[in-house]
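Handing you a structure now.
And now, chain A:
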Amino acid sequence: MAYHLAILLFAAPALAAIVSLVFRSPRLAEYVTSAAAITDLGVSVPMLVAIVRHGPVLALHGYAQIDALGAWVTICIAVVYALSSIYAIGYMRLLNEEVRLPLFYGLFSGFAFTMFAACVLNNAGVFWIAIELTTLISTFLVGFEREAESTEAAWKYIVVVSSGISLALLGTVLFYWGGSFILGPTYAMTWAALHRSASQVYTPLLTVSFLLVLVGYGTKAGLAPMHTWLPDAHSESPAPVSAMLSGALLNASMLGIARFLGVVDGTRTGRFAHSAVVGFGIFSFVVAALFIVRQTDVKRLMAYSSVEHIGVQALGLGFGGVLGVAGTLYHMLNHSLNKSLMFFGAGNVMRSYRTKEIGGIHSVLRRFPATGTLWLLGAVGIAGAPPFALFLSEFTILRAGFAGRYRWAAVVFVVFLIVVFIGFLSHFRAMYFDDFVQAEGPKLSGLVWRALPMWLAFVPLLVLGLWWPQHLWSIFANISSNLTGGTQ
Partner candidate 1 sequence: MFLARVNSLQASILSSLAILSLLLAFVMLGSHWLRNYVYAFAAESWLIAALSAAVGYFGGYRELYFIAALTALFRGLVLPWLLMRIIDRLQVKRELHSVLQPSSSLVLGGLLVMFAFVIANHMNRQSGTAGSVVVLALTIMLSMKFIGFLMLSVRDEAVSQILGLLVLENGIFLGSQILVPGMPMLIEIVILFDLLIVVACFGMLVRFLLVHAGTTSSRQLQRLVG
Partner candidate 2 sequence: MILPDIALQTCQVLCVLLLAPLLQGFILKTEERVQRSRGPSPFQPYRDLWKLFHKESVEPDSASWIYWIAPIIAFTAMLIVPILIPVLTDRPLPLSDMGDMLGGGMVLTLGSFAIVLAGLDSGNVYGGIGSSRAVMLGILAEPTLILVLVGISLLAKAMLPFVVNHLLLGNISTYFSPAHIFLVLGFFALLLVETDRLPIHSSTHIEIYMIDEARVLEYSGPLLALLKWASMMKQFILYTIFCNVFLLPWGMSQLGTPLGDLGSVATLLLKFMLVALAVVVVETVQSRLRFYRYQEPLAAGFLFAVLAIISTQLI
């Protein structure tokens, strides 16, 4: 059952990409992509249910394994994919790039395809290849607008991220080498095989390999100080692409870190590994908080908020235990929803006010009564306030922090959370509640397409903030124990 659902999961974006590229019709490309995305969202939830009920599924001669963790991240990615493709219909029409739109949608679906691939691949080396492919495809999405700034952002993105994940490749090779002492010179580098061999690998080798993988996939995920590409890439790309990058791609990279952390957990280097992850997490959080305070560009503000939340996820993984991992996993979904909401709002506002500067945006509520309210509530949510979902996941991670050895990190977390709250919302106060008479903006078409995803993102955010389903909790607990204990 899960196997067939997985085939559908992959076939939909592949088909959408091919159709978009072959039939050069913008309208067809738009609708095909949205249909594929909604199909994927519809398929991913039953897939998780089937995996939880019947156990992980192996495919492609063992190269692909759909386990609960992969299925969960697939849901997060599918959510963003669906919301972004609906939003893109409305947004991309504003760009006056009708001729190149099919190329955009083809790349968009290809991007989603490679991210899904990264979630289900069993082999660490092939996982790396999938991540590299996401980089290559998303570069052209980032530089889609052919402006000087976009091209510069795309260049920085590909250079920094490619060099970063080459470190991850080195780490993977060193992991393989370490394992080859125990498992023989030729073996398939599945996560299970790495689990089996990790406890017997020479400890300094294991430490160095893990650090390399952490820094490498951390570059892709946006952990500071390797985050330098993130504000540029996320702010210069078109809004649907920014949402995909922030909401989906960062989660796929954290998946890699989570799996490798699970591999070294329980070995002699496990404590150091967790400390390293906590260190990077807290550093990202602090750096992002400080940069948020001084931002002047609304999309860069959202990008730094992504860095902050990735820091939180890293903290959750580093704190460890059921609480930490569960918090991180819940955080992935909530962040995807919330960040998509924020980027959609930012895109609307940018197009309407024709500027990205916070100083140039005033009285948003006058132009956007309904979606403006959603955007403001989303901002409150992304700063971590109840009753929105991110509060629940951050609170869980805080509980994990205070329960373990890293109390200092939890204290720093709380302090800078307050900094983020104040900084982030002061920018929004300037945009919403300043007394400034703004001229009437142009009426832009496609508002339905651009507003609907915001509602679709907001409602689950509110619901999940008030109610953490018990089923989800047990799934998370299951994933947490599998991550560290190893599967078959």
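As a selection rule, all candidates are chains of the complex that A comes from, given by their letters.
Quick note on the criterion: contacts are C-beta pairs under 8 Å (C-beta built on N, C-alpha and C of every residue); 3 or more make two chains touch, one makes a residue touch a chain; residues count from 1.
Nothing here was measured: the structure is a model prediction, and the numbers come from that model.
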| item | value |
| --- | --- |
| Candidate from this complex that touches chain A, chosen among 1 or 2 | 1 |
| Residue ranges of chain A in contact with candidate 1 within the complex | 123, 125-126, 129, 132-133, 136, 139-140, 143, 146-156, 158-159, 162-163, 166-167, 169-170, 173-174, 176-177, 180-181, 184-186, 188-189, 202, 204-205, 208, 231-232, 235-236, 291, 294-297, 300 |
